[in-house]
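One protein chain is absent from this view; the other protein chains keep their places.
Let's look at chain A:
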C-alpha cells in the first residue's frame, strides 16, 4: 500500500513548550485519517508543518511523494489546505474567490474560470452569483473554503477542524463534501475535536496528546483496545454513590479502569462475562444500596478517547 502522507520524528518547540514531540504518521493513499486530540495537543501545528506553513525543528515529511521541507513549492501543487477558519475573501463572491485562487495556482484566465465553475458545482455553490461571501451561511462558507483547497484536484487534502463552529446542518454539508471527495480518490487528513466526526469520516484515527501520538487505529480498534464495556448504575442515595462504585468494582471482578461516581450515577468498567450484571446488582442490594437503573454499554470512541488522553482524570477518581 502506498502512502500519501509519511511523517517521521516530527519535532517542534516554541521556547520551552514542546508542541510536537516526535510525531510519526502514515496515511494510506485514498484513505481518511483523523487527527484527534484536545486543544493544545499539537494538531494544528502538525497540519501547518505538513502544509509548509511552519518549519519543524526536526523530522521528515512527505506528502504525495514530495519532500515538503525540501520542495515546499512542489508540495503545494499536490495538496489542498482548508484551515481552521474559512480563509476566503468576504467582500468577493464565491466565483470571484475561486478564480482568484485558481489564478494564484497559475491557471490561465480561461482555465481558472472554467475550474471555478466546476468547483462551485462540486460543492453545491453554483448559482450564488455575485453574492458576497459575508452573506453566506457558515456551512456555505466552509464549502467554499474546501473548494478553494481543491483547485488543482490535489492528491491530499488537509482539513483543520473543518466543522468547528458549524450548526448540525452545516456539519452534515461538509461531511457530505468530504465523503464525495474520498469517493473520488482524494486522501484526507483532518483534525477534529469531535469524536463523532472521526467516527463518521475516518478510516484511521490518530490520537495526539501533548505533541505525541498516544494511540492509533481504526475507530473500532481504538474502542476495542480500551477494552470492555461499562456498567452504568443510578443509585437512589447520592451519598452512597462512592461506596456503590467500590462495591460494584469488586463485584465486577477488577477489570481495567477505575469506577466513577458522579451524583447518583456510577460508572464501572466491566469485562463482559456471564452473570456480571447480576453480581453487581446483588452486591449493592446486599449492602442495602437502592439501584434505580442499570445499563450495560459498550465503550464508545468518546470514552476511549477520554481514557487515552486522560482528559477525564478528575472524573475517574472515586471521591472518598
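Rule of thumb we're sticking to: a contact is a pair of C-beta atoms (placed from the backbone, for glycine too) under 8 Å apart; a residue touches a chain by one contact, two chains touch by 3 or more; residues count from 1.
Definition applied: contacts and distances are computed from a predicted model.
Chosen from "Nuclease SbcCD subunit C", "Asp23/Gls24 family envelope stress response protein", "Phytanoyl-CoA dioxygenase" or "Transport permease protein", the protein name that UniProt gives for the omitted chain reads "Transport permease protein".
In the complete complex, the residue from A:46, A:61 or A:81 that touches the missing chain is A:81. Of the candidate positions A:123, A:148 or A:306, contact with the hidden chain is made by A:148. One of A:92, A:126, A:279 or A:294 touches the chain omitted from the figure, and that residue is A:92. Taking the whole complex into account, chain A touches the unshown chain at residues 51-55, 73-74, 76-77, 81, 83-92, 96, 100-107, 111, 114-115, 117-118, 132, 148, 151-153.
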